[in-house]
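Beneath this line is the structure, given in structure tokens, with notes to follow.
Missing here: one protein chain of the complex. Every other protein chain is in place.
Chain IDs A, B and C follow the sequence of writing; residue 1 opens each chain.
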Amino acid sequence: MEVVREGDGVLIYIDEKRKFVVKVQRGKILGTDKGYILHDQLIGQPYGSFIKTSRGYTALLLKPLRQDYVTSIRRVTQIIYPKDAALMIYLSGINPGSRVGEAGVGSGALTVAIASIIGDNGILYGFDVSKKALECARENLEKAGLLHRVILKEQDVRMDLNVEPLDSFFLDIPDPWNALVNVSKVLKPSSTILIYTPTINQVERTVIALQNTGLFRDVRVYELLLREYQVEPGAVRPLTRMIGHTGYIIFARRISQVSTLNVQDNSVK
Amino acid sequence: MEVVREGDGVLIYIDEKRKFVVKVQRGKILGTDKGYILHDQLIGQPYGSFIKTSRGYTALLLKPLRQDYVTSIRRVTQIIYPKDAALMIYLSGINPGSRVGEAGVGSGALTVAIASIIGDNGILYGFDVSKKALECARENLEKAGLLHRVILKEQDVRMDLNVEPLDSFFLDIPDPWNALVNVSKVLKPSSTILIYTPTINQVERTVIALQNTGLFRDVRVYELLLREYQVEPGAVRPLTRMIGHTGYIIFARRISQVSTLNVQDNSVK
Amino acid sequence: MEVVREGDGVLIYIDEKRKFVVKVQRGKILGTDKGYILHDQLIGQPYGSFIKTSRGYTALLLKPLRQDYVTSIRRVTQIIYPKDAALMIYLSGINPGSRVGEAGVGSGALTVAIASIIGDNGILYGFDVSKKALECARENLEKAGLLHRVILKEQDVRMDLNVEPLDSFFLDIPDPWNALVNVSKVLKPSSTILIYTPTINQVERTVIALQNTGLFRDVRVYELLLREYQVEPGAVRPLTRMIGHTGYIIFARRISQVSTLNVQDNSVK
Partner (left out) sequence: MEVVREGDGVLIYIDEKRKFVVKVQRGKILGTDKGYILHDQLIGQPYGSFIKTSRGYTALLLKPLRQDYVTSIRRVTQIIYPKDAALMIYLSGINPGSRVGEAGVGSGALTVAIASIIGDNGILYGFDVSKKALECARENLEKAGLLHRVILKEQDVRMDLNVEPLDSFFLDIPDPWNALVNVSKVLKPSSTILIYTPTINQVERTVIALQNTGLFRDVRVYELLLREYQVEPGAVRPLTRMIGHTGYIIFARRISQVSTLNVQDNSVK
């Protein structure tokens, strides 16, 4: 049975609204409105077991998952929702060992999720123009124990990127259309690009720009709606409130530069 | 520049309705209603390049992604849609090196997706009661080059499973409530279970059964709606037809057996 | 040009969150956090024109629509959302002159909407078991100038209803399955029943009960999701938050009692 050790990342789950991801350090205290918990209490406890707060509330000790790091992340920007990160990563085709690019990294939520998938043999280049964002992302990656897989660069991806060819690129910047040519230069033939954008106007400009480069095919635009259900015996129903919109996901595949001329693409028509 | 070699899996993309995943073998022919392609033509071509069919249609040569294997899979059962597989894998927390269970494997679509994520250091136990399903899954895993990561077992998961503790279990059987106790025995404390089920009645029974075991917490029920958009300059709109329902996704986390008594769980209320 | 007169119902629209329906009476004052408005100011103003509050904010004078009465209604119960009321009324087939039943009336929101459609030659019987609800509904109908079309009855619709045959019945009670036989007795052959219910378990019980009576056909179950969009030039997107669930709408048609035996109905299978 695996137990909590000093230095571990731990998820302390009191209830739906009180989930805390902490790095266990002797002498430290987690304070909550349901009472405090001494980190010393946690050490040696089995994962999946319950402890009590100082006020007698029950808390569950869990290993943090990808999404626990993501939702507990310190934020300097809007983050990509798990439903969207999940589909983008799935469609990207990235796997253990993949070489990936991301811009802008923002608070590093998607960065954490990508880094968890590529394993220790993969590499992720994370670009952002904001020093503050990069610092926040670095801190969040460190907490998740994934920083060694990521190279953070303070750079505008509308300028030349200086990296070896990549298997996939994730683009979440306000004007993706301006970055496509540069990004395409570091994408292997047959690789994927995933673009995330909140307005339908950005979708339109980006899709047209993708097609105009002549370097991408199989362009698709998706939107996900997530409903959560409430289950009481004899009373099952969706939750009354939901997130009505996050962003649109654009997918495309990089082709080789050799034979792009005069070939029609009708994939999104 | 990477080129196609004999033995490679290749995606031949003619148009949205004509996507073929083939294993390249000298002397073989791919026949389509847009003309045939000799496998010998493919060898030595760079990925991302275009070739012509015998009738002069253009086809794009791509490396198959996870979802290309999944959608081109030979089927003996209904398969899980990419949108659902993506969220289930994301929420499961599986990563390179994870030890995972799945039942029933059916045609192996989700099996391929899970196996692609866990890497060569991970292991996936795939259970099914149908010999025909297992054969189909084996064939599809082989085609995707992932069979070495998977141990397929002809077994009913409502009976004792004989595997070492797992990090996550994916359950897609008609009566998941009958398998929970058995599955819980092979799940590590703090691990995840992901259940997929098409009717709301199955959701209700499963959630109640999860709660009654006293072995799971943080139970959640999700449903995803995927919209695809059509982008023509000046005329952006969602597609007229969409898949209105696939299935519900139930998530829960296994707790340690030590301290489950008298602890309320309100996570789905 | 039509102007506001004493006794008129008027909608005073300051902004999206400050919409007030008032009955104009000399000497009265409408107080708001953006300043007050004297009713005397309103009299003689053309509809569609602007006035100023005491603090200088601009307010628009409009004739209240059905939905303005509904959303400004005094509430003692949860009310039916416009999207649902709209579809229920549409599917009911009610028109000027229709004879309609409704139970329970609750705060009278749907009652106002139905009464506005049936005209002065129609009649609506509104049933509720709560005196408080009936008083609230009466007040809201009066404010909307529609009380003369409605007969409010303090009665449980699971008991015998004593009204002449109706063209349609709207049922919004916790256990509609217990009222179906009674309601069917006051429905003309070929008439419609519209049932509104928040959980999927109530849907299931109600549909099975409808089929078991042998008195209804063409049973259908609907759910509506409403997205609202934000339009700024160059930045169109759905609103971030939305109502994820209100209730399910069940539709069925009353058949004549003569020939119901041994006839299969597969309408919702």
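Worth pointing out:
Here is the rule we go by: a residue touches a chain if its C-beta (ideal position, glycine included) is under 8 Å from a C-beta of that chain, and two chains touch if they have at least 3 such contacts.
Computed from a prediction, not measured in an experiment: that's the story for all the values here.
Touching the missing chain, out of C:Gln78, C:Asn95 or C:Thr240, is residue C:Asn95. Within the entire complex, the positions of chain C that touch the omitted partner chain are 1-2, 13, 15-16, 46-50, 58, 60-63, 65-67, 82-83, 85-87, 89-93, 95-97, 113, 116-121, 188-190, 192, 200, 203-204, 207-208, 217-233, 236, 238, 248, 253-256, 258-260, 263, 266-269.
On the side of chain B, touch with the chain left out of the figure occurs at residues 198-201, 225, 227-228, 234-246.
The definition used in the following text is that only the chains that are shown with their structure count from here on.
When chain pairs are compared by their number of contacting C-beta pairs, A-B comes first.
Rotating chain A by 180 degrees superposes its CA atoms on those of chain B, with the angle stated to the nearest 5.
For this pair, chain A with chain C, the centres built from the Cα atoms lie 44 Å apart.
Here the spacing of chain A and chain B, counted between their Cα centres, is 20 Å. Shown for chain C are the residues that touch two or more other chains, namely 200-201.
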